[in-house]
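Yeah, one chain of the complex is gone here, protein chain that is, but the others are all in their spots.
And then chain A:
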Amino acid sequence: MPHFFFNKKLILLLVGMVFLVALISFSLRDRTNATLPEQIIKDTVGVAQSIVAKPANYITGIFNDIDSLLNTYEENKRLKARLEEFAAVQTEALALKKENDKLNELLDKKESLKAFNPIQATVIARNPDQWEEKIILNKGSSHGVEKNMAVMTAKGLVGKITLVTPFTSEVELLYTNNPNYRVSAMVLGEKEAYGLIEGFDEERNELIMKRIDSSLTVKEGEQVVSSGLGGIFPKGVPIGEITEVSTDDFGLTKMAYVKPSADFSILEHVVIAKRSTTMIDGSDGKATNEDLSNPPEANKEEAE
């Protein structure tokens, strides 16, 4: 019965299509946790991947070494020039740090937005199709990694952890078009200007910093660091340097293009930072809608 057989195939195809759409829409939802089969697959592939990543990292390491060897003479000259300067800066920094500690002690201020516990991790894979900028690290929840921790290199901020399995974790890079991905940042000018890093310009390959108060002056070449006010990233992590300043779409606030200081193309070793003081809610946290700026105790007292 060829007719019946054809129908059966058609039904199978239709059921398959429905199943496919259901699967895609299920996985497209904003999921906070991976399901168990996903975790198992992720961990298994992750372990195999980290085995392959070792020799691969070694080989790229050799190429980088050769590259830096070729520039040694120029670099040495430059470094020597800065060495004298460095000694003076170091003593000053040490003195300032001591003074800062003493002042903090005086104020009885123990928590700081700057403090974080570092976890070293190695990049084992990068999403090969490169549509979503994502990297995978070899440390997971069994090493103490949690969602929303900041990820950085020695040069600057890279991204944040979006998904954790026992032995791997996924990082969403700053280079993303996700409109919910914002980093509270400040410009280290004469007067600190606060703004938000929101999205990036694909043509210029630079980050966009928006919502800077238009009364403040922001100049090209000034450094941008994380402000620690977003509740996730520690304070003072370098993000980049301003390359161009303009006004935003409505002309109410300023907007700046920021060239990131971290090198995103070759990421090997990164540091996951667990901030000592965290206070997050909303879509990044537990979404309890709790009023964080007015703690409930204070409200109660007022009521009484």
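We adopt the following convention: contacts are C-beta pairs under 8 Å (C-beta built on N, C-alpha and C of every residue); 3 or more make two chains touch, one makes a residue touch a chain; residues count from 1.
By our rule, contacts and distances are computed from a predicted model.
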The complex lacks one chain in this depiction; which UniProt name from "Rod shape-determining protein MreD", "Hydantoinase/oxoprolinase family protein", "ABC transporter permease" or "Urea transport system ATP-binding protein" does that chain carry?
-> "Rod shape-determining protein MreD"
Using the definition of touch stated at the top, determine which of A:Ala125, A:Val237, A:Val258 or A:Ala273 touches the missing chain.
-> A:Ala125
Touching the left-out chain: which of A:Ala121, A:Leu163, A:Ala256 or A:Ala273?
-> A:Leu163
Even though one chain is not shown, chain A touches it at residues 20, 23-24, 26-28, 31, 37-38, 41-42, 45-46, 48-49, 52-53, 56, 60, 123-132, 134, 136, 163, 170, 177, 202-203, 205, 265-267
